[in-house]
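Note that one protein chain of the assembly has been removed; the remaining protein chains are unaltered in position.
Here is chain A:
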Amino acid sequence: MHSFGYRANALLTFAVTILALMCAMASICDNLNHPTPTSQVQVLNINWFQKQPNGNDEVSMTMNISADLQSLFTWNTKQVFVFLAAEYGTPKNSLNQISLWDGIIPTKEHAKFWIHTSNKYRFIDQGSNLRGKEFNFTLHWHVMPKTGKMFADKIVMSGYRLPQEYR
């Protein structure tokens, strides 16, 4: 009954149970945090705007993105993945989401940022619907915990209307 093997087994089982319980508690704790992030985006310039040979519209732009995501961080946060998406509807598609810029925020100290950038991923439509198209800038974030459940949310920001003509 009280052999070495049994004691080792009991100790291991107990240790793993406690560890699992602590992981679960750490993850549940995250629900108590009610973040209030803010962000702003400003289009500075349309660098070029054209129709590709295959008929899809493509646009390149320069933007200022600023955000304060410090309130997202808790003690169980490993990193926050943040990205800016252009969202719009077209006659063919009920929703188009195109990521324009993304970044990984490793610590709370880096969570209040300001960046001047052109779009990191190509802004290409499925078709030729971008002339005069108004789209929404949406800042999405995905909180990756040290362990447990992942959280995601977004802020929909002011829209922007693309020019009527290619340039």
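Criterion: a contact is a pair of C-beta atoms (placed from the backbone, for glycine too) under 8 Å apart; a residue touches a chain by one contact, two chains touch by 3 or more; residues count from 1.
Throughout what follows, contacts and distances are computed from a predicted model.
Q: Name the omitted chain as UniProt records it, choosing among "Phosphatidylinositol N-acetylglucosaminyltransferase", "Cytoplasmic tRNA 2-thiolation protein 1", "Decaprenyl-diphosphate synthase subunit 2" or "Signal peptidase complex catalytic subunit SEC11".
A: Protein name of the absent chain (UniProt record): "Signal peptidase complex catalytic subunit SEC11".
Q: Can you say which of A:7, A:92 or A:116 touches the chain missing from this structure?
A: In the complete complex, the chain left out is touched by residue A:92.
Q: So one chain is hidden, and I want to know which residue out of A:106, A:132 or A:159 touches that hidden chain in the complete assembly.
A: In the complete complex, the chain left out is touched by residue A:106.
Q: Extract the touching residues of chain A with respect to the undisplayed chain.
A: The list for chain A reads 5, 23, 27, 78-79, 81, 83, 85, 91-99, 102, 104, 106, 121, 126, 140, 142, 144-150, 152.
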